[in-house]
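Here the structure is laid out as structure tokens; the discussion comes afterwards.
All protein chains but one are shown at their positions in the complex.
What follows is chain A.
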Amino acid sequence: MYDFELVKPASLAEAVKAMGDDGAQALAGGQTLVPTMKQRLASPERLVSLTGIAELQGVSAAEGRVTIGAATCHADVAAKAAAHYPGLAALAGQIGDPAVRNRGTIGGSLANNDPSACYPAAALGSGATIVTNTRDIAADDYFQGMFATALEEGEIITAVRFPVPQAAGYVKFAQPASRFALVGVFVARFADGVRVAVTGASNNGVFRWAEAEAALSGDFSADAVTGLTVPADDMIADLHGSAEYRAHLVGVMTARAVRAAG
């Protein structure tokens, strides 16, 4: 790890100001950034810690929406969102291990947009709104490919607003080593239709599976997606599975996510 300066702002305003400095990098739970720095693959001069800012913390529910402060750790979401949005809480409770869940944050996960992370599936599958210090971004506009998002330089996620669906389920097939999602599928049924978001599988990061959405909007059952396939062309192929295998798992995990949604 290289030397760096650690800034611990007490308010969002201070954080935004600190992020304006050269070489500044937002630090949330650090579950990706810190190991990357330890490997000397990242060398920010200044880390702006967001986890000590009270206004970025917490889970609240109102008017059919659950709003989660960006610096809320996964364990807190798993515990505090359960009553309001059980599908989301269940997903948060499956991320990583207890150490990761007590350090990693929803804002950090969405800002990083790892193609195998769980939260992008929940945000896209729920049609969430990513709230930043400057604007609201619809999930459909936010995710722009592997590790790429709509965030501007210095822009800080402050909260994520989830519309609460009638039913939702998330099932992931774990990569055997990292236990990130080899393929993870989040299914959410709303009054006006079903959304299906797939993580882990695609070279383009999290994506919506339109064909499954259409089928499930007509018949929200595992049988409805039987026989549907996604093309393997854009799927990730690596040590842990071929593109064809991942494409196959998208179908299997979608059916299981529907069953999990109940």
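A few comments on the model shown:
Here is the rule we go by: a contact is a pair of C-beta atoms (placed from the backbone, for glycine too) under 8 Å apart; a residue touches a chain by one contact, two chains touch by 3 or more; residues count from 1.
One rule holds in what follows: contacts and distances are computed from a predicted model.
One chain of the assembly is not displayed; among "Xanthine dehydrogenase family protein molybdopterin-binding subunit", "Metallophosphatase", "Multicomponent K+:H+ antiporter subunit G" or "Periplasmic heavy metal sensor", its UniProt protein name is "Xanthine dehydrogenase family protein molybdopterin-binding subunit".
The residue from A:85, A:142 or A:173 that touches the chain not shown here is A:173. For chain A, the residues touching the chain absent from view are 1-2, 39-40, 173, 176-178, 238-242, 245, 248-249, 252.
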